[in-house]
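For reference, the structure is listed below as structure tokens.
Of the protein chains in this complex, one is absent; all others appear in place.
The block that comes next holds subunit A.
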Amino acid sequence: MIENLLFELEMAAPQVILGLVNGAFYALLSLGLAIIFGMLNVINFAHGAQFMMGAFVAWMLLAWAGIPYWGALVLAPLIVGVFGVVIERTMIARLYKLDHLYGLLLTFGLALIIEGVFRNGFGSSGLPYAPPAAFNALNIDIPIMFLPGYRVWVVIASVLVCLATWLVIEKTKIGAYLRAATERPELVQAFGINVPRMMTLTYGAGVALAAFAGVLAAPIYSVNPAMGANFIITVFAVVVIGGMGSIMGSVVTGFGLGLIEGLARVVYPEASATVVFVIMAIVLLTRPAGLFGRG
């Protein structure tokens, strides 16, 4: 009996943990989408492409400049974030007065361009990026499972960054401006705060979050041009399920759905790819605004 249970656990535990790792990425990506959407009212379709850019920049830093993982973890989000700022200033800022759907179409086009350029430059087969050996110290080797230390780190890093973002938005002065400008941009501007610059920086920050997730993902998935496109649609479903009203909401939904996906892989593997979409359908039927959404 107990042996049987142990066996079951041995089957299930790795998948569930894998789900948690995926959830870490869902949380980071949907957090960035939610911040951008809250401030700019733009759904950033290029989010997946910017995630992929983060991974590629980390790879380039290592291969071309010899900058190791830790440096990349700081530098890559900065570089991709600056790229985001340029995109916002030159293109997205021109669309604020139009229907929000134009922002979606523009960023979709940007995603095509970015992915196409990287596919031309690096092929579609994928490049290896080894995690630093130091993470082996975090390896979890217990009777029911073996978990590479790097994956433990991914979950920890994701939780820390999500928590930090939440703290900045909820507890600091900048966060208060941000929340106020999300609600009533004209009024905040009337108080002498440079709202357009806040929007630019918000977009840059959201993009930087995506790039950070990309660096985290580089050692796990092979660094390839399609890595973001595969993620982003699931992340959209996560965003619909959570509703974009709250920061914590998108983080909790991200991790939760990653776990559920992992469980589905144990119980009914055929459904693992679609379970998030099924949950989205159920949520739409019962709570159209999303689990944490407001109206």
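Here, a residue touches a chain if its C-beta (ideal position, glycine included) is under 8 Å from a C-beta of that chain, and two chains touch if they have at least 3 such contacts; residues count from 1.
Operating definition for what follows: contacts and distances are computed from a predicted model.
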item: Among "Taurine import ATP-binding protein TauB", "Carbon-monoxide dehydrogenase small subunit", "Aspartyl/glutamyl-tRNA(Asn/Gln) amidotransferase subunit B" or "Branched-chain amino acid ABC transporter permease", the UniProt name of the subunit that does not appear here; value: "Branched-chain amino acid ABC transporter permease"
item: Residue touching the undisplayed chain, where the options are A:Tyr102, A:Trp166 or A:Tyr221; value: A:Tyr102
item: Touch criterion as defined above, residue of A:Ala12, A:Leu112 or A:Met248 at the omitted chain; value: A:Leu112
item: Contacts of subunit A with the absent chain, listed as residue ranges; value: 37, 43, 91, 94-95, 97-102, 104-106, 108-117, 119-120, 233-234, 236-237, 239-240, 270, 273-274, 276-278, 280-281, 284-285, 288
